[in-house]
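As you look at this complex, bear in mind that one protein chain is not there, while each of the others sits in place.
Which chain is which? They are A, B and C, in the order written, and residues in each are numbered from 1.
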Amino acid sequence: MPTHTAAVRQKDRGRRTWLFWVTVWLAAGCGSKTPPKQLESAESWAATTRELAIQRRVGSVGRAYTEDMLEAGRRDVREIATAIDLSKLPPDARAAVPLALARLDTLMRQTAESVRRGDVVALGLDAAAADALGDTLRALRTKAGGE
Amino acid sequence: MASVRECRVELLLGCRVVDVDGVVVGRLEEIVAELDDDEYVVREFHVGVFAAFERLGGGMLGRGLLRLVGGKRLYTGYVVPWKVMDLSDPERPRVTVPKRELRELGETQRSAGTMPRGQPSLRAAGGHRQSANENTVS
Amino acid sequence: MEFRVVHDLLDKPVLDDERRNIGRVDGVVLELRRGAAPRVAAFEIGGRVWARRLGPRMARWVEWMGKRWPAVANGVTRIAMRDVRHVGITVSVKCDGRRLPTLAWEQWLRRRVIGRIPGA
Partner (left out) sequence: MKRLLDLTLGIVTSIGGFLEAGSIITAVQGGAQFGYQLLWAVAVGTLGLMLLVEQSGRLAAVSGRTVGDALRERFGINFFVIPLVIGLLVSFLVLASEIGGVALALQMATGIGFQWWAMPVAFAGWFLLWKGTFGVVEKGSSLLGLVTIAFIVAALKLHPDWGRVGAGLIPTLPAHDGPRYWYIAVSILGASISPYLYMFYSSGAVEDGWGVSDLPTNRATAVLGMSFGGVLSAAVLIVAALVFLPRGIQVDRYEQSALLLTPVLGHPGFVLFLASLGIACFGATVEITLSMAYLLAQGLGWDWSENAKPRDNTRFSLAYTVAILLAGAVMAAGVDPLRLTSFSMMLTAASLPVTVIPMLVLMNDEALVGEHRNRWFGNVALGALSVLATAVLLSAVPLQIIGGG
């Protein structure tokens, strides 16, 4: 290619635009989410907890896996609890949302303990509790404006 | 042969070629040589978008598309005989005659020769493209 | 025989006497002669040659690499057109690739790195 200065300058500009888009793209990965989305994710964790309890109860999934999964889930739930923007929620859900998230965190810890103890009865109860909590979270999400 | 100077094809490629009046002819895309007495001697230079397409072996489809998209403007290429190509400044190749005196590269000549199509095994044939009848001054 | 420098030569793989891949035609040298048609004199292989095609910045970078690691960023191999045996989908040349600078770093790597890993 010819090496005229104009061409080089144009190439430089091209590179800068390109870098800009890559940065935007990378930054987008850490973009913020809306409260209904966050509640949906919490709801999915409640459902996962329920499923893990049921499957662990009959020995379908490994113990280490179940514990790891619950641990990872708790981390996600706590992250949601700190990141959620309460001011974007309707007034009657503002108190209920942090409470439900805290209960989910506790339930997941409890389930992990049941797994560690190998307590089949407790796991059944945990599954039922997770089911109920999932319903609560769904109701809250509807209130917050999710479909 | 008083002086011998070198010029690099890969850097020449894609350079804008102007004619004697400074009118842009196009970008340099291909150099045609001929084996003459054990030496590869340059005969002509092909300039312009069409020449680029020819180099890429664009085929019927490419030629059709090019005509469709760019019309006459894109569908041009010029043959510059070595005698009128001035490469004294390799970054700014110059043609020593006006653009209108250059022969156009294109379909008219293409159809003049019949092209052997589709050799059964190109690998066996050594793969040399048999296109000697395309746009050549022989 | 007609021969199109860009279509038939530039960027084609180069094979030596024993069909060893010795690189690609990274550049072609024309010899301009006063009063006679230019002649395709030789072609060149080497990182420095193709780097120059990608622009001055790339060329400087490869130059710098060459100064730092002479064994890795090798010199330029120039092969005269009279040593070319045949030009087709590949370019075969009359020479022993192992003696060319382009393969120097392949050999350097063999001695210094790859050859030392068990199982090579």
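Assume contacts are C-beta pairs under 8 Å (C-beta built on N, C-alpha and C of every residue); 3 or more make two chains touch, one makes a residue touch a chain.
Here the structure is a predicted model, which is why all the values come from computation and not from measurement.
Asker: One chain isn't shown here. Among C:30, C:45, C:59 or C:79, which residue touches it?
Answerer: C:45
Asker: Just one of A:33, A:78, A:103 or A:143 touches the chain that is missing; which is it?
Answerer: Final answer for the missing-chain contact: A:33.
Asker: Which positions on chain C touch the chain that was left off?
Answerer: 6-7, 10-14, 20-24, 26, 45, 50, 53-54, 89, 105-107, 109-110, 113-115, 117, 119-120
Asker: Quickly run down the residues of chain A that touch the omitted chain.
Answerer: 1, 21, 24-25, 28-31, 33, 40-41, 43-48, 50-52, 55, 58-65, 67-69, 72-73, 76, 134, 138, 147
Quick note on the criterion: only the chains that are shown with their structure count from here on.
Asker: If you average the C-alpha positions per chain, which one ends up nearest the average over all of them?
Answerer: Given all protein C-alpha atoms shown, the central chain works out to be C.
Asker: Compared with chain A, which chain's mean CA position is the farthest off?
Answerer: Centroid comparison gives B as the farthest chain from chain A.
Asker: Go ahead and note the Å separation of the Cα centroids belonging to chain A and chain C.
Answerer: About 55 Å, centre to centre.
Asker: Multi-chain contacts in chain A: which residues touch at least two other chains?
Answerer: Correct list: 1, 3.
Asker: In chain B, which residues are in touch with two or more of the other chains?
Answerer: 13
Asker: What residues of chain B sit close enough to touch chain C in their complex?
Answerer: Residues of chain B touching chain C: 1-13, 29-35, 38-43, 55, 57, 82-83, 87, 122-123, 126-129, 131-132, 136, 138.
Asker: Which residues of chain C touch chain B in their complex?
Answerer: Of all residues in chain C, those touching chain B are 1-8, 10, 26-41, 49-50, 52-53, 81-82, 86-90.
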